[in-house]
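Here the complex is missing one protein chain, while the rest keep their positions.
What follows is chain A.
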Amino acid sequence: MNGSAGRKLEICDTTLRDGNHAVAHQLGRTDIVEYAKAAELAGADLLEVGHGNGLGASSLQVGRAALGDIEMLTAARAQLKETRLGVLSIPGFATVERDLKPALDCGVDEVRVGAHCTEADVTRQQITMLREMGVTVKGMLLMSHMAPTKTLVEQARLIQEYGAHAVILMDSAGAYTPAAVEEKIGALVGELDIAVGFHGHNNLGLSVMNSMAAIKAGAAIVDVTARGFGAGAGNAPLELVAANLHLEQIETKLQLFAALDAADLAESTFVKRVPTNDSVTITSGIAGVFSGFAAPTRRAAERFEVDPREILMELGRRGVVAGQEDSIIEVAMGLAEKNSLYQVI
């Protein structure tokens, strides 16, 4: 049985983390301060802040951030009272000594430790340590469309065993359908004792529908961003999820109008382009490629004069996962070489 019965649905606003993907990790201090105030007023349970790939991820591989982790967290911390401050930590990018401990010293309330959906055992070290320290800790299974339900249940059980308070399925490629959400979330809710969450992306235009399907299947946590500001085609928009929750009379701490205000504020300040679906993000969803690959794929396609959709389809065939952005260049160069051969013939 799920332990969330009787509790309010928890809303994780990840605008200042996943949204960083949409602006090549260039969110500035003022953006963070202003949005943190708005998220507090909107009644978000958690505000996740940082580089798009989490702590310690600022790099050439996945993009260098305008601000360091500590600068971002300090800016947000000062604005939050009821809303808890969260970070994403992916072992392989984030290390305990260099990244996690300094973040905790900034007053982070909750850490979500992420791993590719079949590699949950790499989260053991961080989850057990955080649990011992008394920090709220959740496990995130990335790219969860790539694994069958049975595998996800096994991997989520590991996360539960390590002591996490919840496990969240991430639809990192925006490749889920509502039926798949119901099946996978439903299975986790049935098999686990800890809360289950869902993190949607909009590559196939289903982020809101999928989030609502997850809630119906028993999810106790949903991830949202203002205007869907996030990787690729964007996330489940805060304002649309809030509106649907309002109509369905599902109780949360969200204040409807304040949530709408937060999204308006985001659009009028740092959301340079409201995420939408175009041929690149749709292909990313079809190919099941990490949403964050959209921007670097566009750049590589331009640089090597190849079709970005062909890059994404090949990456999908190779089964690349989040963090393998270097493969984009390799594939683009390979396609360019193939194209030039055809020209010669």
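Basically, contacts are C-beta pairs under 8 Å (C-beta built on N, C-alpha and C of every residue); 3 or more make two chains touch, one makes a residue touch a chain; residues count from 1.
Operating definition for what follows: contacts and distances are computed from a predicted model.
J.: Which of the following names does UniProt give to the chain that is not shown: "Molybdopterin oxidoreductase", "Peptide/nickel transport system permease protein", "Acetaldehyde dehydrogenase" or "Carbohydrate ABC transporter membrane protein 1, CUT1 family"?
T.: "Acetaldehyde dehydrogenase"
J.: With the full complex in mind, choose from A:A66, A:V122, A:A180 or A:L256 the residue touching the hidden chain.
T.: From the options A:A66, A:V122, A:A180 or A:L256, the contact with the absent chain belongs to A:V122.
J.: For the chain that's not shown, point to the residue among A:L41, A:V96 or A:A243 touching it.
T.: Of all options in A:L41, A:V96 or A:A243, contact with the hidden chain holds for A:V96.
J.: Please output the residues of chain A touching the missing chain, sorted low to high.
T.: The missing chain touches chain A at positions 59-62, 64, 91-93, 95-97, 116, 118-119, 121-122, 124-125, 146-147, 299-300, 303, 318-324, 326-327, 329-330, 333.
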